[in-house]
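Below: the structure, in structure tokens.
The complex appears here minus one protein chain, its other protein chains still in place.
Labels run A, B and C following the written order; every chain starts at residue 1.
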Amino acid sequence: MWLLKNIPNRELILFFVITSLIFSLFSSTFRSAGNVENILIGFSHLGILAIGQALPILMRGIDLSVGSILALVGMVMFDCYIIFHMPGYVVLPIAIAVGTMAGVINGILITRFRIQPFITTLATMAAYRGLTYAISGRQLVPESATQAIDDNLLGLFDEFSGIFPYSFFLLLIVLAAAQYILSRTRIGLDLYSIGGNPEAARLCGIKVDKMIIISYGFSGFCAALAAIVMVSRMTTSTENLGIGIELTAITAAVIGGISLQGGIGNAIGPVIGAFLMGVILVGLTLTGISTYAQPVITGVILIAAVSYDRYKYYKLRSKNSAGESA
Amino acid sequence: MTILLSARNLTKKYGSLTALNNASLELRAGEVRSLVGANGAGKSTLIKILTGAIDANQGKVLLDGVPLKLGDPTTMLEAGIGCIYQHSNLVPALSVLDNIYLGRQPVLSFSRLDRKKQRAEAEELLLKYSLKLDLDAIVSTLPTVRQKEVEIAKALALNAKVLLMDEPTAWLSHTEVNNLFTTVRNLQASGVGIIYISHMLDELYAICDSVTILRDGNIVEDCAISDLTRQELLEKFIGKTLAQAATKTNQHAQKEHVPEDVILRCENLSKKGEFDDISFDLAKGEILCITGLIGSKRTELMHTIFGSNSLDSGRIFLEGAEYENRSPANAIKHQIGFVPEDRHRDGLMMQANIQDNLLMVSHDKIAKFGIVNQIKVDQRVSKQIKQLNITPADPNKIVSKLSGGNQQKVLIGKWLELHPKVLILDEPTVGVDVGAKSEIYTLIRKLRDQGTAIIVVSSDMEEVMGIADRIMVMCSGKKQGIYNAASISQQKIIAYVGGEAQS
Amino acid sequence: MISSISNTSITAPLSKINISVIALPAALIIMSVIFSILDPVFFSGQNLITILHQSSIVGIMALAMTFVIITGGIDLSVGPVLAIAGVLCAWFLQISDDSVLIAIPATLSICFTIGAISGSFVAFIGLPAIVVTLATMSIVRGAGLLIAGPSLHLIREPESFLFIGSGLIGGIPVPVYIFVVLAAIAIFVQKKTTFGVLVSAVGDNHRATFLSGHNSNKIKIICYGLCALGAAIGGIIQASQVHTAAATYGAGIELDVIAAVVLGGASLMGGSGTIQRTIMGVLMIGIINNGLGILNVQIEMQLIAKGAIIICALLISQLDQRRSK
Partner (left out) sequence: MDLKYLIKTIQSVAKNYRSNSGKKVISSLLKTCVVGSFLSIGLNTANAAEKKMVFIQFQPHTVSLAWSKGIEEVLSVQDDIDYQLLDGQGKVDVQINLMNTVINQGVDTIFIQPVDSVAISPAIKKAKRKGIVVITLNINATAKHAAHIEMNHYFGARQIAKVMGEKMGGVGKVAILNAPPGIIIRDQRTNGFIDGMKEYHPNIKIIANQVADWSRKKAQDVFSTMLIANPGISGVYGINDSMALGAVDVAKAKGLLDQIVIFGNDGERDALESIERGELSGTQYTDVYQQGRYAASIASVLATGNVDADDIKEQGHLLMPYIIATKETVADIKIEQRW
């Protein structure tokens, strides 16, 4: 049983290593330290987003609005720093608060009004994007579009400590915290319970609505952190930041073994999933494969990544339960 | 004894339908009160109000004289009202340990889990009630019976003042039921009030002190169980005529096995890890009951014959010709029907209506070029609904809103549409009330008399003795023997089943 | 028994006038009334046809998507399939000397195959549909770019092909007819055929469907094939409307399509959903886009309003579902 719980990750790590090895074989640059740095700094924000996404999915939901929250937080940071000249240590808490609030609003809409998470977050995805356009300092003060955010604190996540970027440390902190909460605390167990059987959880006195709001709040919080990392790298923010990133984050989470049926998965898988996406993008670029052939190969790798551990899982499951030959 | 729980004037309405009307109930400490009623009489509604799953339109619930907030599970749990649910209320992907303490895990500071304490408490609990459960097993990998035990352990772990038990013995074997009874008596001795719901009259008389009878949402009787005879009890809640039919169940004429009429013959069926070298035959117009303990792999054997489980070696003959158990589709083509054990998981489309469920296996016959002929559908469906006495008799009613008995009837009706030559029924009366049960028995017998060969898999000895022509006992995947029902006593069968289990 | 019989007589008429059935149309009507008050031109016949015309491509795709979502799946690859259908059609027209009768069936069958392939991964290996179709999305997009590059391929001939997207019959654009006819067919398939019933059955209880002797994998595969087919029809109409085919078309359209289906009340968990309600979902999105456009609302407010309207519309339909609970 212990095996069953842990196998998806093990297969994924194996797949990740094999993919990396293949790329290393074809490209000498891929196996350089510089490239490791690039992948770490380039995809840490995706890892954070994927962890954030994992929680709503664990609760049988989905958060499509993370891309828009990302843009909203980015734009708030931009406005605060460029237009209102706030210092970095003020901007950061505001950014985190905005992102978390946006997530909490998602959660409240879902629990209060009992609307499907998919359509709720699709609606807020549009709304937050619209809000981003509306508060865009780039539109309101056109000359600000060419100004860079030049603050030591806000630029921190583009810096390295040795070969590891600070954004990667941030990812590790989020990962450790999320994994700890999921595996060692009541909150985590309650999340799994709700994902596994919401009605049973409710009857056992678990505050289902509160936990759902927490999970979407956490997703928004992670989106805010990702936005901070991205703004740090770009030294600015744009209105179209994060378009389409929600699908990438969801894919990373699902590849990482988070079941869309809820209740199964951990925080580590999504991070590996996110870096797998990174390895694929960078690897295909470095092996010199034509830009139009890249999406084809990306798709094949994605299917392969989920196929293998699913196959193992099904084999195990059919062994364990009776008459499951279907 | 003091009054522990008091429900006063509870009324629950769904739209214009009154599910529970002005119902009052009292429970003393150390009392085992049975709650009896046909499916749909309002038992579930009452239980749901007591567990806080739903709110009542009217009325209140007092525990030790203190009124409780209705519609809030947490209040009820904290007040000390626990429940063993009829349907699984477990989280499939979590371990047994976590399920037992669902929502109440002991914590250290910062909501950290106290695993040590949790495990120690759980082990103590299992020991105390002599339950044998692997605490680290993932619930979804356990068979239904073990899940039921987890459910029981979960309720016991509450140390509740009031324990509601909604059909706790469904799926449990004889020994396990006895075990549970011991538990109930222990709890009773320690002053716990218990509300016990079951369709098994034997159990009620064995364990309960008092009885509350519900009918159409009203409480029609509230007295000590010893004041009523079985017949009276039945009459009170299902009506006189049905009650007479139900008691008649036990007087049943067995049929002789006629070797010339054999339609299905299984020779040396084996599957590694499941069953080994099983041979039997089945004649037209005969009921073969297969019984045994849980884990005797009866269900797997049935799935194999039906084609939804594979076979390592052995041969199956249907009407003299060798038959390949390729797939359920193939079985259906050969007019073999199969009513699976778990109707929620394997049998019904819960969100679909009665009509679609009834026609699930016979759609192709009614449809021409894939287009459904509505007139034929209506004819067949209304005929079937009438024949099976499915209520409500509305073909568009969603199945999940039906009572357990009616769901089971729909499931059986679906196979009747096939006019099966062989019909396999796996635990056909689990979770079904007495009235519906007797209707199902009548139906099975009628089918037999029409010449259908029937296999009934059952753990319920009363049921086996009541309807079988021949009985096959299985144990750990092996055939213990086939006996003529007329010439063997219930005690003997139990001995075969239990005696072998120990070896 | 007896109790339930007496209950039936009370509940039967109530369940027939299920309020939640009226809720979505009610939301549609309220929205239309508000838009009409704000600008009366909204309610002109001309504009209503325009709304249908504007919704037709997403609508056709949503019809097919409904089947996939009922089985409990999802198809994200419709955007690239829409694009590649246009490209393939252009290519077939080129090599078949502008024969629409060859080009369209050939395109449709290839696209059906694409969908069926992703369906097989979902059905046989049991991979999560969202990942499989995301991969297909990527693969088909790449394949489109490989065969056609990012450039625009002009389709000037033949007249019959252009008629599909740009023609008028009795003043009403042809795509509207196609949408209406396909909607009628889809409703018929769902209500009156074995296939329609089985699609719901598979989404409801995959295993029970299998145990009832049906090939549930086959049904799933057909659904994904149909979804790609719907996308392909959309692609052909679009190529014909814009006289151009390009591998880059259809980006992001999957969310519009899925939104329409889910707005219609289909659950992504499978088992529920009807074509009629999907059509209402399509119309709702069409009306929102059109109404906000008529009022010349700027993009930022348009997006905020769109989000708010969707939530309000769902609230209305949710309200009485809760009451009936």
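By our rule, a residue touches a chain if its C-beta (ideal position, glycine included) is under 8 Å from a C-beta of that chain, and two chains touch if they have at least 3 such contacts.
Computed from a prediction, not measured in an experiment: that's the story for all the values here.
Q: For the chain that's been dropped from view, list the shown partners it touches.
A: A, C
Q: In the whole complex, not just what's shown, which of C:31, C:201 or C:247 touches the removed chain?
A: C:247
Q: Looking at the full complex, which residue from A:17, A:90, A:148 or A:304 touches the chain that isn't shown here?
A: From the options A:17, A:90, A:148 or A:304, the contact with the absent chain belongs to A:148.
Q: Looking at the full complex, which residue from A:11, A:79, A:190 or A:239 touches the chain that isn't shown here?
A: Of the candidates A:11, A:79, A:190 or A:239, A:239 is in touch with the missing chain.
Q: In the full complex, which residues of subunit C touch the absent chain?
A: Interface with the chain not displayed, on the subunit C side: 39, 41, 44, 46-47, 50, 53-54, 57, 91, 94-95, 145-152, 154, 166, 168, 173, 238, 241-244, 247-249, 289-290, 293-296, 298-300, 302.
Q: List the residues of subunit A that touch the chain left out of this view.
A: Residues of subunit A in touch with the missing chain: 25-29, 32, 34-35, 37-38, 41-43, 45, 133, 136, 138-139, 142, 145-148, 158, 230, 233-236, 238-241, 243-245, 278, 281-282, 285-294.
Here, only the chains that are shown with their structure count from here on.
Q: Could you work out which chain's C-alpha centre is the most distant one from the centre of subunit A?
A: Computed centres place B farthest from subunit A.
Q: Between A-B and A-C, which chain pair shares more contacting C-beta pairs?
A: Answer by contact count: A-C.
Q: When the C-alpha atoms of subunit A and subunit B are each averaged to a single point, how far apart are the two points in Å?
A: Result: the chain centres lie 44 Å from each other.
Q: How many angstrom lie between the centres of subunit A and subunit C, each centre taken as the mean Cα position?
A: Inter-chain centre distance comes to 29 Å.
Q: For subunit C, give me the residues that contact two or more of the other chains.
A: Answer for subunit C, listing residues that touch two or more other chains: 207, 210-211.
Q: By the touch rule stated above, which residues of subunit A touch at least two different other chains?
A: 326
Q: Give the list of subunit A residues in touch with subunit B in this complex.
A: Listed in rising order, the residues of subunit A that touch subunit B are 1-2, 4-5, 184-187, 189-190, 192-193, 195-197, 199-207, 263-264, 317, 320-323, 325-326.
Q: Taking the touch rule as given, give the residues of subunit C at its contact with subunit A in the complex, in rising order.
A: 76, 121, 125-128, 130-132, 134-139, 141-143, 145-146, 149, 206-207, 210-211, 252, 255, 258-259, 262-263, 267-269, 299-308, 310-311, 314-315, 318, 322
Q: With touch defined as at the start, can you tell me which subunit C residues reach subunit B in the complex?
A: Against subunit B, the touching part of subunit C is residues 1-8, 10-12, 14-15, 192-195, 197-198, 200-201, 204-205, 207-215, 271-272, 324.
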